[in-house]
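With one protein chain removed, the remaining protein chains of the complex are shown where they sit.
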Amino acid sequence: MGKFFAILLIIITLVSVYPIVTHMWWMPEVVSAHGPAVDHQLDETMIGSGVLFITSQFVLAGFIWAFGNHKGKIKNWPGGHKPVVAFGIILVGLEILSLSFVGSKVWASMYITKPDPNALHVDVQAEQFAFFFRYAGPDGVFGSIHPDKINDGSGNYFGLDPENDVAARDDIVVGTLTIPVDTPILLTLHSKDMIHNFYVPELRIQQDIVPGIEIPLHFTATKTGKWEIVCTQLCGLGHYSMKAYLQVMSKPEYDDWLKQQSGD
Amino acid sequence: MRTKFFILLAVFGLASSAMLVTAARPAGGTITGKVTFTGTPPKMKPIDMSKEPYCQKLHNPPIKTQDVEAGPGDTLEDSVVFISAGDQGSSSASTPVRYDQKGCQYIPHIAVMMVDQPLQIYNNDPNAHNIHPLPKVNAEWNKSQPPGAPPIDTKWDKPEFISVKCNIHPWMHGYFVVLKTSHYGLTGADGTFTIKDVPPGKYTLTAWQEHMGTQTQEVTVSGGAATANFTFKAMPY
Amino acid sequence: MHDMSAEPVVHHLSPPQGFIRKHVFSLDHKVIGLQYYGLALAAVFIGMVLSWLMRLHLGWASLAIPGLQHLSPNGAPGGVITPEYYLSLMTMHGTIMVFFVLTNAPFAGFGNYFLPIQVGAEDMAFPRFNMMSFWVTFVAFLVLIAAFFVHDGPPISGWTSYATLSSVGGISGPGEAMGQNLWAVSIALFCVGQLLGSLNFIATTLDLRTKGMTLGRMPLSTWAWFITACIGLLAFADLLPATILLILDRTAGTSFFNPTGMVVSDTLLPHSGGSPLLWQHLFWFFGHPEVYIAIIPGFGIVSHILPAFTRKPLLGGMRVMIGCLIAAGFLSYMVWGHHMFVSGMNPFSAILFSVPTLIITIPFTVATLMFLGSIYGANLRFTSASLFCLGFVSVFISGGISGFFLAQPSIDTYLHATYFVVAHFHFVMAVAAIFGIFAATYFWMPKMIGRMMNETLGKLHFWLTFIGVYCIFMPMHYLGIAGNVRRYASFTDDYLVPLIPVHKFITIAALLTGAAQFIFLYNLIHTRWWGPLAPENPWEATSLEWSTTSPPPFDNFGGRHLVVHQGPYEYNAEGAAQDYVMQTDPNFVAHS
Partner (left out) sequence: MSVTTYTRTEPALRPRPATPIAATKGIPSQTGVWVAVSAIAMSFAALTSALVVRQGSGADWQRFALPRILYLDTAILIASSYTLELARKRFTAYVTAFRAARSTQPAATEPASVEAAALRASGLYWLNITLTLGLFFVTGQVLAWQRLASQGLFLATSPSSSFFYVLTALHGLHLIGGVLGLIYASYRLRHNARNAQTSLGTAAVYWHFVDLLWVYLLMVIAIRM
């Protein structure tokens, strides 16, 4: 039985590792400036913990193979427990140090560093179960938000008050986050009802959107194309269907798009 | 003896059939009219359906929001005109009202029905919807209807103007107009409405439009036709 | 009540007469332990069926499940699960499993039964509180289950019930009216029950130990229950007020968690100034320790059972293991923020929370190494109990490893709220704890019901379960790495559709693994009435529960006051009559 158990463990370990090594299911392409750092961090962790995983499972299997139903004289671990404890602490401690130092750098580059001063500002409104995006328009000023004015039926997703608020009149509100490539973007995340989340796997970015507070989020897309923005924070019955598209364009394309939007 | 009996029978027969006829005959009057507005109504916005590519493809150019549907000659489509006071001879309705979700739109935009009249809600799209009526006096509910799901059978037990929305497609917006009376009309593209089978009498007529609100006026129906026009005042915002 | 003199504190309770006092409202910790175990057993099978329904929906979204429409006409019209009903199932699965299984079985169930016996006491310190603790928990369970039968169905906000989805009432979605109220009330009651239980565990451990039972001689299982009680005392004392605030927000119109200017479905809410993050802080300050409340008894159970089947003391003895468990319990109060890396809290605090989170892996790594080291050179005996102990080690390694990823904010921004997290906490908390429960069941059932369980069925049960859990939860890591978001009722996003085959595979694995659990159920029921009678000490183990009859008499030791002379794990002591020395054996002195 011991031998069976050992073989089973080894098979399970190898089968578990195979899809990881072959990237059978893996992260989608990375399209943000900070993304490669995240991937690198993940690969480092994968190697370190993968080695830990395989060796510990194999050691377990080996011991079960060797000592299953073993009747002879009982042996104790040579050298007692102290070296083992020390080994564990040092090994894991080292991994932790390396991970937390590198990791915190990557984290800082995403969330702690200030956004580029002339980044393109886009306002995000999340609600059950959709995202809407607002551009300041020709005047470069965002109209202020009045919750009592919000009315999805008449397309007023942000609660603008064009009657009294001139700045709001030329605001551009769209359902697709359209941005120029290689340009720093600064999003301001609002939620009108539940806690939502702004997740673009290709950008390697995930940020909750909390009602009552404005959360800034900045990134730079490095590749043109169209990807999905999805919600990862349980927000109600349509959570799974809450999404929008991210359209990354070349700078001239974007300018045309913007003109066309403020045209009508 | 026998002949007497037959005569009696015949008399009864005639009488009863005569009663039936009188009961079955429509009680005359019809109210017609037009709902218009003065001033500039708010500009309807094109709806960005990019979240749901299927629906986005269906509408090119994109459809616009429907809270003020102005027609040529400043007419107002989709406003409801009904007898709000002095109503009589109102019949009860048992034929189900059909409410469709098609191309991420509610069809019709305004569904008028009577209290306790069956309401059937269909999803004709290949994507899921959720129907979230927001009543104040009736009971609120919120159900999702995945593609291929059976129609939702329901009804409303109190009269109310109930705003309906789909959270999955927040632009989807419509109204259930639940009335006590069967004497109502819905204005068409030309802003006209017709209320049939109104017995002679004096009534209070109410016109309701989701953005402009309500207006009332007295109308007297004597046998034939009566007319009642409504004019709302529109603001650009 | 105790005597004023310095004799050991004992409770002279006369055996109750009559069925009700004996089996229903019993003050006997053994009966209460079995009641907790029974409740957990009922709960775990309900929770398992819920997970079956969830998995079926994830694999085949439009599949009609015959009969389901009768349970919930709204949630499953024609037997097809709607997205909101999927979320209800998910919420109930999580709540039932975390609270009524992973907390009840290993801690309240086995703890109630064996903690007093292992310290040589005749009962818990406060038998009446003990009884109350169970019945309050039982009512809490009924209240939760009632949510299935109220008009708008069970809540849809997940077992974490994040504000504001959970705090604004019915307008935020189906199940958020009455269903969510029932959830909150149930959890509040559950907290009360656990507080009473923890009170008992601590007082009993500190004050009711028999002659010679020094803290150093307490079995590791008792140590683990004691540590867990200390953790639970603070954790549930934090969750209780939190749920009270939640109930007030929902029913009394206060604004603890509800911010200003919320517009739900075009309806402006009157709340003002509340903070949704406040709920997350209060919840996770309980929530992370709760994870350890679920797993630390598992560690205690394994380190108590393993020596009996390796026939040698744990490597490093008790001190290292106790140290690990205490360290883990202590650290568990400093890491709650790692559940909130992307929640919008200060990004600096993310780093502050990440460091202790990584450090917390050290005690668990050491503990695991101790397990591995004590298998080396052992006379390893294979029984259902020992197999599940070895399985525990394996799955805990598998689950612990993925913690390295999630502990780093930078990687968590990609993996947060994906199936990677689901795989992580199921392996490390659910499966590991369940394996501990199974090991404890096969090990202690002979003592608890006086009959031996069937080993062949037990081993079959282990092999199927062990292979099954790897088939279910390993692929979830791959899904997570591919960015598959959790808590989705179905996968309509373009980048998720290609992953559906993986979900189908997981669903099939889940169905089979679940089916295998009925072998266990059959084994348990069959043993209860028809199993062969169990001897006093079937496993040649040493602690006090094996120095009394199977099952123990009402006062545990038949009037004897045991005197303890030995540590709990005197296996393989050279020259002793046999290869183990009972704790009560006076004729053995080991040289230090």
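All chains are identified by letter, namely A, B and C, in their written order; residue positions are counted from 1 within each chain.
By definition in this document, contacts are C-beta pairs under 8 Å (C-beta built on N, C-alpha and C of every residue); 3 or more make two chains touch, one makes a residue touch a chain.
Quick caveat: nothing in here was measured; it's all calculated off a predicted structure.
The chain that is not drawn here is touched, among residues C:G216, C:P501 or C:P532, by C:G216. Contact with the chain not shown here comes from a single listed residue; of C:L87, C:A140, C:I187 or C:L282, that residue is C:L282. Of C:L245, C:A308 or C:M453, it is C:L245 that touches the chain left out of the display. Across C:F256, C:F388 or C:F405, the single residue that touches the chain missing here is C:F256. Taking the complete complex into account, C:L199 is the one of C:V168, C:L199, C:I351 or C:A423 that touches the chain left out. In the full complex, the hidden chain is touched by chain C at residues 1-4, 6-9, 125-126, 195, 198-199, 202-204, 206-214, 216, 233-234, 236-238, 240-242, 244-245, 248, 252-256, 259-260, 272-275, 277-278, 281-282, 285, 312-313, 317-319, 563-567, 569, 572-576, 586-592.
What we mean here is this: only the chains that are shown with their structure count from here on.
Arrangement of the chains shown, judged by which pairs touch: all-to-all, with no pair of chains left without contact.
Pairs B-C and A-C differ in how many C-beta pairs touch across them, and the larger number is found at A-C.
The greatest centre-to-centre gap from chain B, using C-alpha centroids, is found for C. The distance from the centre of chain A to the centre of chain B, with each centre set as the mean of the Cα atoms, comes to 48 Å. Here the spacing of chain A and chain C, counted between their Cα centres, is 30 Å.
Listed for chain C are residues 82-84, 173-174, 265-266, 490, 492, each touching two or more other chains.
Among all residues of chain A, those that touch two or more other chains are 127-128, 152-153, 236-238, 241, 243. Those residues of chain C that touch chain B in the shared complex are 61-62, 74, 77-78, 80, 82-84, 152, 170-171, 173-174, 265-267, 490, 492.
Across the complex, chain A is touched by residues 42, 45-51, 65-67, 127-128, 130, 142, 144, 163, 165, 167-171, 173, 211, 236-237 of chain B. Residues of chain A touching chain C in their complex: 1-2, 5, 8-9, 12, 15-16, 19-20, 24-28, 37-38, 41-42, 45-46, 48-49, 52-53, 56-57, 59-60, 63-64, 67-72, 74-77, 80-81, 84-85, 87-89, 91-93, 95-96, 99-100, 103-104, 106-108, 110-112, 127-128, 147-148, 150-153, 159, 192-195, 197, 199, 201, 204-213, 215, 227-228, 230-241, 243.
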